[in-house]
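A single protein chain has been omitted from the complex, and every remaining protein chain is retained in its original position.
Read from first to last, the chains carry the letters A and B; within each, the first residue is number 1.
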Amino acid sequence: MLDTIFFYVFALLTIGGAIATITRRSAMHSALSLIVSLLGVAGLYLLQKAEFLFAVQIVLYIGGIMVLFLFVIMLVNLDQAAKERQFNRQWLLGLVASVLVGAQMVWMLNSAGVLSLPAAVPAPAATGPGNIEALADLLFREYLLPFEVASLLLLVAIVGSVMMAKKTS
Amino acid sequence: MDMLQAILAHPWFTPLLLTALIIGLFPLVAGYIVLVERKVLADMQVRLGPMRVGPHGLLQPIADALKLLLKEDIIPEESDKALFWFAPVISTFTALSAFCVIPFASGVYVADVNVGLLVISAMSSVGILGIVLGGWASNSHYSLLGALRSAAQLVSYEVALALALLSGVMAAGTLSMAGIVRAQQERHIWFIFDNYGLMLIPFVVYVISAVAETNRAPFDLPEAESELVAGFHTEYSGFRWALYFLAEYANIFVVSAVAVTLFLGGWLRPFPNVSWLELPFNYGFPALLFLLIGLGSLRLARKLTWRPHAIGMTGVGLFMILLAGVVLIPPVNAVVSSPFWFLIKVGGFVYLMIWLRGTFPRFRYDQLMNIGWKIMIPVALGAILLNAIVGMLRIS
Partner (left out) sequence: MLVNFTPPSASEYIRVLPEILLTVGGTILMIAEGLAGERHRRGLAPMALAFLLLALGGAVVAGMDPGPAFNNMLTVDGYATFFRLLVLIVGILSVLISGSYLTRENADSADYYALILFSLCGQSILASANELIMVFIGLEISSIATYVLAGFLRNDKRNNEAAIKYFLLGSFATAFLLYGVGWIYGVTGTTNLQEIHRFLTSSESVYSPLLVSACAAMMFVGFAFKVSAAPFQGWAPDVYQGAPAPVSAFMTAAPKAAAFAVFLRVYSIAFSGLTERWQPILWVSAMATMVIGNFAALRQDNIKRMLAYSSVAHAGYVMVAVVAHSEAGVAAAMFYLASYAFMNLGAFAIVTHYVGKGERYVGIDDMAGYARQQPLIAALFTWFLLSLIGVPLTGGFFGKFYVFKSAIDSNLIWLTVLGLLNSAVAAYYYLRIIVVMYFHEPTNETGAAGPVPAGVRLALIGSAIGVFVLGVMPSAVLEFANRSAMLSR
């Protein structure tokens, strides 16, 4: 019962935040709405007993990425952007297209029987090793290679962004 | 009686009681930390510090709090009102939330989750938002600059802080705060001395980053008075300013508590596994400490000329001596000795931070960033590598 209430609260935060993110005019408010949305997601993780994901979601997305977002928003003068039209002229077309695709997806999921699945049951409270240990086992044994290669991905991204930001001689 | 038993045994009893205690008492504690800070700094600078309100200024925090509550609440005309209201709340809320995973003693915590340390990191990282938003919402140049500096500084030092914590977590093998202390008990060692002393490196990195993370001197650039008036909270006054203040001191308490838990044995007394030391450490030390404070207060009381002050000081002295007696009662001692050790260590750590403030001049901004990225992070990474290798060798 309590879980259900919490689920709807977090779901509302997630979706409401996401909608506010794209509709707010001020970049600052958009970023804040995004934070709310991410917090909602973190809460959903917690409901699924994925504490590690919950904490990491907050540390990385809100404490790291979004703070840097805000940092950039504060540095850049966005007054001009706030005065521009917010949606481009094809917004009606875009809306129709996304509604169509959305409807199609719902229809497809429905006919695939996904929508009528029983409600998700949270994983039983971990006995023995907790989910951090389980996660570590997976990451460092089975998925060792992707884990390591992902660091190359990050390196490439860093080199790329440093190169783009470097002063031109 | 049965009902009382039932209430006491209820699993929610301790968490709720502790929550109420923390929320109710911490503002007072914060006020007294401020008083201690002012007194210690005054002592370092050969001054007396606050002396007027109460004997030796003992009631100063209460007067300050009253003043702040009664002050006019000013909201700048051009500010983003909603955010201006909300920003200090974020800071305070996150800082106090972090308390809920701190183990004050075995079994005395609001919650012992298996990601306790991460929850604290998470809360402190969300706390940055309060500062950033407050600075931005004020719509003032000083505030904005302070917020910008703060965002950059906190994000930078958070990395070093987390890396330093990682070394400790590796030694403990768990992220649960209580679990970390228990691991130290089982291993018969405080983690600061683990891995043949190599854990000292992450500890030092942690201390430095923690000072920076709490925006304190010598890393207090976000609120550098001489250049930014008061940084991100320039436009804040009254109660909202008090909330920021509360958050700052709560953060100091939290980082100290984390350091104590992870590196200094948490609620354990020194040498917790040597049973004959229980008497001197669990009974002798606290009793002696309170007794000395009490006697010292009585001596000071004699020198006070104004009668009410003298009476107050005598009262404090007598109370302390009474406390010294109380901790000697075995059942009471069994309950209070663990929290006592925890708090005394935290107190020592807080003193260290005040000491640092009194000693070091403020860094320049580029120096701050250089220290963060070019010294702290590499050193912390190196410490992880070193401790991982040494730790593995030690086990096998």
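One rule holds in what follows: contacts are C-beta pairs under 8 Å (C-beta built on N, C-alpha and C of every residue); 3 or more make two chains touch, one makes a residue touch a chain.
Because the structure is a prediction, the values reported are computed rather than measured.
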| item | value |
| --- | --- |
| Partners of the unshown chain among those that are drawn | A |
| Residue ranges of chain A at the interface with the undisplayed chain | 105, 108-109, 111-114, 141-146, 149-150, 152-153, 155-157, 159-160, 163-164, 168 |
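As a convention for this text, only the chains that are shown with their structure count from here on.
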| item | value |
| --- | --- |
| Gap in Å, rounded to a whole number, between the CA centres of chain B and chain A | 32 |
| Complex contacts: residues of chain B adjacent to chain A | 80, 83, 113-115, 118-119, 121-122, 124-126, 128-129, 132-133, 136, 144, 147-148, 151-152, 154-155, 158, 162, 175 |
| Complex interface listing, chain A residues touching chain B | 28, 32, 35, 51-52, 54-56, 58-59, 62-64, 66-68, 70-71, 74-75, 126, 130-132 |
